[in-house]
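A single protein chain has been removed from this complex, and every other one stays in its place.
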Amino acid sequence: MATRAEIDMRTRLQNWLPKLVLSPSLGMIFVFVYGFILFTVYVSFTDSRILPFVDKNGQTTYELIGFTNYEKLFKLSHWDIAVWNMAVFAGLYIIICTLIGLLLAILLDQKIRGEGLIRPIFLYPMALSFIVTGTAWKWMLDPGIGFENIMQSWGWVSFSFDWIKNRDFALYTVVLAAVWQSSGFTMAMFLAGLRGIDTEILKAAQMDGASNWNLYRRIIIPQLRPAFLSAFVILAHLAIKTFDLVIAMTGGGPGRATELPATFMYSYTFSRNQMGIGAASAVIMLMTIAAIMIPYLYSELKERKQ
Amino acid sequence: MSVASQDSGMRQGRVARVFIYLVLLLFGLFYLLPLYVMGVNSFKPLSEITGGGMMALPEVWTVEPWLKAWSTAQIGVEPTGLRPYFWNSISMVVPAVAISTVLGALNGYVLTKWRFRGDTILFGLMLFACFIPFQIVLIPMAAVLGTLGLAGTTAGLVLVHLVYGIGFSTLYFRNYYAVFPTELVRAAQIDGAGFFRIFWRILLPSSGPISVVCIIWQFTNIWNDFLFGASFASGGGAPMTVALNNLVQSSTGVKEYNVHFAGAILAALPTLLVYIVAGRYFVRGLMAGSVKG
Partner (left out) sequence: MMMKTLKASVAGLALCAAPAFAEDVEVLHWWTSGGEAAALNVLKQDLEGQGIGWMDMPVAGGGGEQAMTVLRARVTAGDAPTAVQMLGFDILDWGNQGALANLNAVAAQEGWDAVVPAALQEFAKVDGKWVSAPVNVHSTNWVWANKSVLDANGIAVPTTWEEFTAAVETLSAAGVTPIAHGGQAWQEATVFDAVAMSAGGPDFYKSAFIDLDAEALGSDTMKEAFDRMAFIRANVDDNFSGRDWNLATAMVINGEAGFQMMGDWAKGEFLNAGKVPGQDFLCFRFPGTVEQVTFNADQFAMFDQGGTVSDQQAALASSILSPSFQSAFNVVKGSVPARTDVSDADFDDCGKQGMKDLAAAASSGNLFGSMAHGHANPAAVKNAMYDVITAHFNGEYDSATAVEELVSAVEIAQ
């Protein structure tokens, strides 16, 4: 028989253990994410150029300059382009991936023969890095050697597809390649959602003579709400991190037509030796992400409490 | 946890089914096209590529580019090919994926079965951390790694990937465990089972599917990472993607596209393999967990 004190100790330990287990992860995140964000905010108020540091003689190589970096940032037409591109890119990318993902999931859910073969084909692009698939896309979209050339050599002489070379359309080719990469993954999430739906309800509805269309519209798709939300988080995160793709496909061009905030930030921080402006753009970007994600996370997490 | 893998498929006419297969086929072609372009050009001699005909099958088939990419292509000053870097990637990916998955599982367990005041906020903070752009963490991370004496080591790289992978692994496991019946945990508690015992005996045995999802996700992201690998590994310890980048990118040299494509497929083989082998469990894992409220 354990004494009362021992039991107390054990309960106390059991109470603390969960928090103890959680703490290394939380500690890492507070230092390496939130600490670094604060650091970036600090750098954005300095005139840091190559490095945000003191040199060996102990002298600071930067000065605090208030909001100057932010003023400069907002004067750069280059930044406006990047932000606007991000809005268009993220919007189209998330919507198209969701639509294609949903469509393919519904089609694949119709007792398709060879599903085991088709699924990995839809999924595999997620496994590849854009360092080189970017090159393959660049080739295929290039009017000189890609689709345009092939269609024309097959006799469709008037066929024209030169979006990647066109300032007004190049961004859409980036969307195309990005959709290629992640729509299969979105499909998997919706497929999982579809397979999780209670078949009893469906049978009942079918008995009532509901048409396929109505069945999906009224019963199935509303039940996929959690899948929509997960897809949104993952796609939004991928959209914001899109960087390699642009570098490999267009290098931000033609001109600056496919510049995104991530490429802007990288270029000012590391290639242009204007780390202060780079940090300012990162802060604005983080604030924008927060403005979109926090209300979403709030509603999501609050609901789950019930 | 077992969800019957039952299609919610409907009755359709023959025309509709043909149409469905047709659409699936078209999308399949769309997804395969870049792989086809890469594959077909990796078997051509360079002269055939620069001569045009991106989609054409090789007139002369050659495995030379593959051999070159693997063992003799110039990565740095030494013509080593990608081979030595393969192991570097493995020795970085395996611990990083294993640790982040285990921590993610434990975090998910705590956040759903041992709830405390403020846990939702902490989870929210972990989740928001997934969105930090990697470009801004480079410099401060380098400073921290330098202070810890981990700069230029594999351990340092593992730490970096762990830190930025943990948000998603926690998300996956938390959502999965959220629908796991809490009554089972409570019953075990009453029987006197402790924190780890419950995890080990009750939750872990049914965590297979979500572990697959988490491992696939982490493996893909860490294997394909370039920025951290280039910045925090030493030259000889660089992961595969850095070597591939060195192979592919050359500012003022001759570009051997066939070798580039062969190298790209070689570098992607492990992730492709993971998707093909574990793919069937992948949908099952997603189904059982992360897409449910």
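A and B label the chains in the order they appear, each numbered from 1.
Throughout what follows, a contact is a pair of C-beta atoms (placed from the backbone, for glycine too) under 8 Å apart; a residue touches a chain by one contact, two chains touch by 3 or more.
This one's a predicted model, so the numbers in the text were calculated from it and none came from an experiment.
Peer 1: Out of A:Leu76, A:Ile96 or A:Ala210, which residue would touch the omitted chain in the full complex?
Peer 2: Only one listed residue reaches the unshown chain, and that is A:Leu76.
Peer 1: Just one of A:Met140, A:Ile164, A:Ala192 or A:Ile219 touches the chain that is missing; which is it?
Peer 2: A:Ile164
Peer 1: Touch as defined at the start, partner being the missing chain; which of B:Met54, B:Ile75, B:Ala96 or B:Val283 qualifies?
Peer 2: Considering all chains, including the one not shown, the answer is B:Ile75.
Peer 1: State which residues belonging to chain A touch the missing partner chain.
Peer 2: Looking at chain A, the ones touching the missing chain are residues 35-36, 38-39, 42, 49-58, 61, 72, 75-76, 78, 138, 142-144, 162, 164-165, 167, 247, 249-257, 266-267, 270-274.
Peer 1: Considering the entire assembly, which residues of chain B contact the chain that has been omitted?
Peer 2: Touching the chain left out of view, chain B contributes residues 50, 73-79, 138-147, 151-152, 230-232, 234-236, 242, 245-256.
Convention: only the chains that are shown with their structure count from here on.
Peer 1: Determine the centre-to-centre distance between chain A and chain B, using the mean Cα coordinates as centres, and give it in whole Å.
Peer 2: About 15 Å separates the centre of chain A from that of chain B.
Peer 1: Taking the complex as given, what residues does chain A use to touch chain B?
Peer 2: 14, 17-19, 21-22, 24-26, 28-29, 31-37, 39-40, 51-52, 100, 103-104, 107-112, 116, 118-129, 131-133, 135-137, 139-140, 145-146, 149-150, 180, 184, 188-197, 199, 202, 206, 212, 215, 220, 224-227, 230, 233, 236-237, 240-241, 243-244, 262, 265-266, 269-270, 275, 278-279, 282, 285-286, 289-290, 293-294, 297-298, 301-305
Peer 1: Which chain B residues qualify as touching chain A in the complex?
Peer 2: Touching chain A from chain B are residues 3-12, 17, 20-21, 23-24, 27-28, 30-35, 37-38, 52, 54-55, 103, 106-107, 109-111, 114, 116, 120, 122-137, 139-141, 144, 162-164, 166-167, 170-171, 175, 178, 194-196, 220, 223-224, 226, 241, 244-245, 248, 257, 260-261, 263-264, 267-268, 271-272, 274-276, 279-280, 282-288, 290-293.
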